[in-house]
Structures are given as structure tokens and as C-alpha cells.
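The structure that follows is given in the form of C-alpha cells.
Just one protein chain is left out here, and the rest sit where they should.
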Amino acid sequence: MHKATFERRPERVALFVTCMVDMLYPNVGIAACELLEKNGIQVSFPEEQTCCGQPAFNAGYRNEARKLARRFISIFGPLVDSGEIDAIVAPSGSCATMTSHFYEVIFQESNEPDLTIQAQRLAAVTFELTEFLVDVLGLVSTGAQLQGKAAYHPCCHLYRELGVDEQPRKLLAGVEGLELVELPHADDCCGFGGLFAIKNSGISAAMGRAKARYAQQSGADAVVLCDVSCMTHINGILSREGVDCRAQHIAEILNDQCGSNLRPPTDPTPTPADHPRRWGDVA
Amino acid sequence: MSTRDNILASLRETLRQPDLPFPLLDSPPLTQAERMTVTSASGGLWAQAERFAQEIAAVKGTCELLETETEARLAIVSRLQIWVEEEQAARKTADAERAEDWDVLCWPPAQLHVEGLTHILKETGFKLIEPTDLHDPEQRERIRPVRAGVTSVEAAFASTGSFVVGAGGANARAASLTPFRHLVVVPFSRLFATAEDWLAEMRYAGGLDAYIRRSRNISIVTGPSKSADLEGNLTLGVHGPKVVHAILFDDVQE
Partner (left out) sequence: MQVDIHAPYKDRIRQALGDPNLRVAVSKATDRMDNARNASMDEIEGERLRSQLRQMKQNVLRNWPDYLQELETNLRQNGCVVHWAEGIEDAQAIVKDIALQNSAKLVVKAKSMATEEIHLNHAMEEAGLRVVETDLGEYIIQLADEPPSHIVAPVIHKRMEEIAEVFQEKLDMPVTRDPTKMTSLARARLRKEFFAADIGISGCNFAIAETGTICIVTNEGNGRMVSSMPRVYVAVMGIEKLVPTVEDAFLQLQALCRSATGQQFTVYCSMTSGPRRKGDVDGPEQVHVVLLDNGRTRMFARGYGEALMCIRCGACLNACPVYQEIGGHAYGSTYNGPIGAVITPALAPEITQFKELPHATSLCGACREACPVKIDLPRLLLDLRSDLVQQGASPTTEALGIKSYSALMSSRRMYESLGKLASIGSNVYAGMSGGNIKFMPPPLNGWTAYRDFAPFARKSFRDWWKERSKKRQRA
């Protein structure tokens, strides 16, 4: 996949917010939107967007995946082609992988050269949020301030398919007051894997429990990551196992939002009872 | 059609598919020029010998570096004598002399690259076992209790502490395999920085493929026999030698 190089600083971005963020974790989308806007980006949200089709692709249903891929391309393609937007940004490594890696694959397979080319064109301007902030906007810090301990978990698609790892780590390191701790076996999968979590729930949960153990060992208040799907899984396990640590999406952290066990810089150390036990729609 | 022809025909048919996803039509071989040398060892022969010593120690072998053939000859004899003592000390009934302790399973003298070695070994009381046919039951039985083997090498690689033993003719495979201890004689002239250096030299001399075929078996050996099968615990001497001692000596005198 060839990433576009921008001659001038991109100004207009379409947010591909992803269906999970839209319906389950709007705060993540809001944070992503605000982060971009704070940095002088004009954000649009094509309201026709739904899901990228990854669940179908992941389960092997390529015709169904193609259906949604065509839909996605028909929404975002014209915006890119007309120059209305410079880039597509998603607060998810996984959904960005689907649209920027696998669309090409499925249209190649179905022998649809036009769509393959369109998919490639979109792929070139599609970025995961932190990738966009660091690689395209050249950010080193978002100016956020928080206190507490955070450990970074590299989500598999982001880390291994998109090769994005330094970018989120760099931005996290730039959060004032936040103490970063090492998550043991950080690059082990949390066990989510889409349909895998249901079809092979026993194995998936065992992997999740390993992640929870390491999170506990790390002493982190929050496990920070770039995908809400893995966040849902890890939090589901942490909550069920009663571990006092929460996974939180990086957009919220970078945008100064508390929520999980992290606190604003002025907050006194709360008693454990004050820790929000719920996650998701906290605000 | 025979099974063979079926298999080959099926492969050819698959390769004719125009839209075969893998392998691509354009799949060039890895050429001699581009193939990488995986490891490296720098410096002259002495530096390389030292590197060899370091590497073989890392895999639980041992090593001595000597300046001349004469010193090597003495080192070999005293090493074998030490081994006899160790064998006897290790036995519960330490006083019981066992004739086999003095047996040495050996390559023929001419193959050891140390002049007069067999002579001095005999003088010092060792019994050299030089079998001629190990499928002969009697000879086979004879080598079974032998605790020490002495061989030279075809080549040794400094960067990994490995050596190559070739079999064929009177050079028994067993000498580097069945005894409990293996003493390996490495003249500097057989020492190469890396495996790839050796291959290149052999290839250049036009003898690589011929050599590989001629010596019906070659083994690349890197340290004593070992296993980690018992829950990761390292144990030595599972089937091959438990002790591998290399004696390197300068026969080049740069």
C-alpha cells in the first residue's frame, strides 16, 4: 500500500468514525474530532457511513463484505476524487486496515479492476488517527495533561498490518504528567479477533485473561490502545475479573479526557470507590 | 501413469494456470552474487581461532589454541590422558582399571594432520581402534565401549564454532558420533571465517558439488550433543558425544 505524500498540509479530513465508535463509544469519536480540529483541520462526517464490512470479511463472507466495501467506496470515493477532502481518518487501526488493505484484496479476487484501483486510491489517503497526527501533521504532543499510570497495548491490526507503533507511543509520551509503564508481553493479542471471540470464546477469553494479568502486573491504571474493539474485549475481561484497571482509547487520553482511572492533573488521589467501574458512555 | 508422472504432471498443470495466486511468474532464483553471508568473523587466522574458541565455548564445547603442530601433538595426548583419569574417577570403583579406558576410536593417521600422532599415542599406552567394516558384528561390538574418538575436520567455521566432518574410506562416521568424548583436530589451514567462505572456496575450486556427493555423508557439528526436551532443562550427551574438545593449531605460520 502506497501512502500519499502531501505537498501542502492537508486541511480537510473526513472522519470515518467506525460503527462501534458511533454506537458504543461516541466519546472516542468526539475526542478524535476535537483533536483534529484543535490542530487546524476541518473535519467532516459523511453521515451515510455505517460499517466497513470487516465482520463479514473476517468470517469468510466475501460477497457480503464486497457489498459494504462498494458502499464505503461510493461514499468516500467521490469526496476524495473531487478534492473535497484531503484524507480519511479513522480512530481505529482495525477498520483502517479493512478499508486500506483488504478492500483491494477482495476486489482483486472478484476481478473488478475499477474498484481495485479505487480501493487503492482511497487506501493512499486513509490514516489511522495517531498515524495522521504524527506522520502527516507532524505532532509530537497534543498538549494533554493527566495523572496516573498508563500502559500502551499495540492492537494487532494497527501494529502488524499498518505498521503503526511509534506514533501512538510518541503522543502518549507527550502527555504531561502521565507515567508510562511497560505492559509485559505487550504485543500479544488480547484475544478479540472478531467472530473468534464468540466462535472460540474459551480460547479468546483465556488470551484476554492473560492480557488482564499482565495489565495488573504492569501496575497501570489504564491500558491505552487505538481500537475500541480490543478495548471492549479487554474491559469486558477486566470488569468480569474485577481487576482495577481499564482500557481506554488513545483519542480520549490525547484529548485530556479522563473517564477511566486516569485523573485530571489537579485531582486529589481518589479512593478506589471513586474509580468508575463502568466504561463506555461514561460522560 | 505412474505416481511419479502423476505428481509431476499435476504440478506442471497448476503452474500453467494463468491466475495462480502463488508463486508469481516472476520468481527468480537467489543468485550466488546476492546470497548473503549470514554471520561474520573478522581478523587474521589467530583472531579467527580465538573467535572459534569463543563460539564453541558458547555451545558448551571446549577448545585449545596452539602455536605449532608439535604442541598440538602433546596437547592431544595429554587431553586424552586427562580423559582417562576423568573416566576412572567418575566410576564408583575408581581403582578398577578398565582396559577400554585406553581405547581410542581414530581416523587413520594420514587423516589427522598431525605427524607422528598415532605413534606417540601408542607409546603412551593408548589403543587405537581403526575398524574396517562396522557392519561386521564383531567390529561393531568392539567400538561400543570406546569412550574417546579422535578425528580431524574438512573445515571449521570461526563465526559459529562449527566444524565439518566428512565420512568415506577409512574415515569412520562413528569416530565423531558414538564415543562419549570427541577430540577434534583443526589445523588453521582448515579454518574459515564463515561457512559461506568455505562454500565459496570449494565452489571456486570447482569441487563443491563433487565433494558433497563423494563424501556420502558430511556432518556439520556445533558443540556436544544436547537436548532441551525435559521441560527446557539443558542436558548434554543425549546420543552423540557429551564432551567435544577442539585442538586448533597454526600450521600456516603467517
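Here the chain labels run A and B in written order, and each chain numbers its own residues starting at 1.
Criterion: a contact is a pair of C-beta atoms (placed from the backbone, for glycine too) under 8 Å apart; a residue touches a chain by one contact, two chains touch by 3 or more.
Worth saying up front: this structure is predicted, and the values here are computed from it rather than measured.
**Q** Where does the absent chain make contact, in terms of the chains shown?
**A** A, B
**Q** Which is it among B:V77, B:I120 or B:I212 that touches the chain not included here?
**A** Per the contact definition at the top, the residue touching the missing chain is B:I212.
**Q** For the full complex, which residue in A:F57, A:F76, A:F107 or A:F127 touches the chain that was left out?
**A** Once the missing chain is taken into account, the touching residue is A:F57.
**Q** List every residue of chain A that touches the chain not included in the displayed model.
**A** 17, 19, 21-26, 29-30, 33, 45, 47-48, 50-51, 53, 55-62, 64-65, 67-68, 71, 105, 156-157, 160-161, 187-189, 191-210, 232-233, 235-237, 239-240, 277-281
**Q** Touching the hidden chain in the full complex, which residues of chain B are there? Just list them.
**A** 2-4, 6-8, 10-15, 17, 20-25, 27-30, 32, 34-36, 38-39, 55, 59, 131-135, 140, 144, 159-162, 167-174, 177, 195-196, 199, 203, 208-209, 212-213, 215-233, 235-241
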